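Complex shown without one protein chain; remaining protein chains in place.
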Amino acid sequence: MDLINTIIDNTILNQTFQVWISVLFTLMMLSFLFRDNPLYKLGENTFLGISLGYGWVRAWEIAIVPFLIRPIKDAYLDFQPYDITLIFWLLMGSTMFFRFSKTKAWVANYYFAFVFAYVAGYEIPVQVQNLFVQGANMMKPLFEYPTFFEISKWFVIIFGTFAGLMYFFFSKPHRGLLGKTARIGILILMINFGASFGATVMGRIALFIGRAQVLADNVVPSIIITISITVYLIIYFKYIKKEPGLDDELMH
Amino acid sequence: MDVLISRLKKLDRRWIFLLIFLSCIIPFWIPSLFRQEFSTSKETQRVYDIINSLNEGDAIFIDWAFNPTLQAELLPMAEQAIKQCFDKKIRVFIYYPDLTAISLGENLVEKIKKEPRYTEIESGVDYIHLGYLPIGVDMMMFSMYSDFKSTFGKEGKIFKGIKTFDDIKYMMSFAGSAHPEYYILLQRRFGFKMGVGVTAVTGPDFIPYLQTGQLDGMLFGLKGAAEYENLRLKNLNLSTEELNEEKKFNQQANAGMASLTLSHIIMFIFIGIGNLIYFYERKFKKSN
Partner (left out) sequence: MKKEIPILIGFFATIGWYLEFFFAGTFFENWKMFFTTGFRSVAIVSLIVGIVSVLRVNYSKIKYNNDRWFSVYQMCIIALMIIFASLRGVSPGTPFDAMFTFGFIPLDATVFSLLAFYVASAAYRSFKIKSIESAFLLVAAILIMLSKMPLGEAMWSKIPTIGEWIMDAPTSAGKRAILFGAFLGGLTMMIRIAFGLEKSHLSD
């Protein structure tokens, strides 16, 4: 036992080891940018292993024990009338196993029909409410706005939303006035997509900046590991795996 | 010229990768590369003002719906929001709708507690991790409006005076997906006050809700986080020395801003080159 504790303290709980391992994992995954390689695969499987192990342990501790095992134990030791509901729900849950069967899959219908209907039932009024909230807000009185800047927004929002909706209106051919409105609608939608695209680019780059910070803060491990991974990749693609990969044609 | 164009057209994409990589990493070594001042947007200011207007002992609910994938953008936001609550002695309830988010939140709070300002913060009194529930937001909301405490099966002094979700003064949802929309759908029904901290990717989707008032306050991407950091530091009323001391702990998003600028300049240059090639080729084809 002491041996195990010493090993744990000197590897995963050692600060230097922690820094090196996080830099190593970061660069291992980045090596995919060069080409798919065994290092990336190793990282991928480590990722899956840790996330599954983490999820199982946490689920056991947070969900399975307090909300499944403990109630069952309580019901077994001291049965109360309301425990019948627990039995009912566990039976409902176990119908899901029937989905694996080909002939008896319909048993699970009882549960799924109920769940979908529940979502429908609670969402219908809520969605209508939201639709009205959005619509009402769009049509606020113009004179409430103080500045030209705000008034220009009012015009664009009202006519833009209308034009955008007209673009999705397919019951009549897009000619004449409808065609012109739909044309404005597509421009509005394009600005919308442009803004979304710009924001997407920013968001994705921001994610990498988070990783870049880790690499930049630990210069020595980063440089040493980068060099070793580069050497490995060169050796691997030059001597071990010579045939070109599937996506090499598309590499430019 | 033709040779150059054809070279550029067949440019191996790995060169672009390398340039983006370097443009993100170099500014960390040369932080004074770009001017770092910027104004605060009205949504960020709103989040700050709302939390600032709460009284000591009020409660705030944080919905931590992001896992490590999005921590670069959302972790600084969550950190600042929690710190602002601790500054004002507001009780913080942190709920995780995602299993892999739990350790992220626990580690963040542990890290905050090590800072000199927050050594007296106590678990179960000033904050609590409510953990994860395997049910949807709708069911959780219904349950929280019936009985807040029993929904999560946790105990602590922090629950004193909080019977239902009505007693929570403000909620913030940090997410990089459409997850906050589940709350927004129920917002008009129950009438709670909520703000979001979102990544730049999903940010534009929440603008209509901000305009209707269903959302009150939004932190948008890395810049929103940086604005929030600056805003909080500015309003702490510290002396210059203390401010420099505090800045050591509160510059995570600001540190990335120079990289954001440089990498986008590279992006713009590449988009420009792409368009130049396109126009050159079109002209060339026409003249033939």
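The first chain written gets the first letter, and so on, giving A and B; residue counts start at 1 in each chain.
One rule holds in what follows: contacts are C-beta pairs under 8 Å (C-beta built on N, C-alpha and C of every residue); 3 or more make two chains touch, one makes a residue touch a chain.
Bear in mind the structure is a predicted one, so any value in this text is a computation, not a measurement.
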item	value
Hidden-chain contact residue, picked from the options B:Glu37, B:Glu56 or B:Glu241	B:Glu37
Where the missing chain touches chain B, by residue	13, 16-17, 20-21, 24, 34-39, 41-42, 67-72, 100, 103-104, 106-107, 110, 133-136, 139-140, 142-143, 146, 151, 189, 200, 204-205, 207-208, 211, 220-221, 223, 257, 260-261, 263-268, 270-271, 273-275, 278
Sites on chain A contacted by the missing partner chain, in the whole complex	4, 8, 12-13, 18, 21-23, 25-26, 29-30, 32-33, 41-54, 56-59, 61, 63-64, 67-68, 71, 85-86, 88-90, 92-94, 96-97, 99, 105-106, 108-128, 130-131, 134-135, 138, 149, 152-153, 156-157, 159-161, 163-165, 167-168, 185-202, 204-205, 207-208, 210-211, 214
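By definition in this document, only the chains that are shown with their structure count from here on.
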item	value
Mean-CA-position distance for chain B and chain A (Å)	16
Chain A residues within the chain B interface of the complex	30, 33-34, 51, 54-55, 58-59, 62-63, 66-67, 119, 122-123, 126-127, 129-130, 133-134, 137, 157, 192, 195-196, 199-213, 215-217, 251-252
Chain B to chain A touching residues, read off their complex	10-14, 17, 20-21, 24-25, 28-29, 69-73, 99-100, 102-103, 131-134, 138, 153, 176, 184-186, 188-189, 199-204, 208, 211-214, 221-222, 255-256, 259-260, 263-264, 267
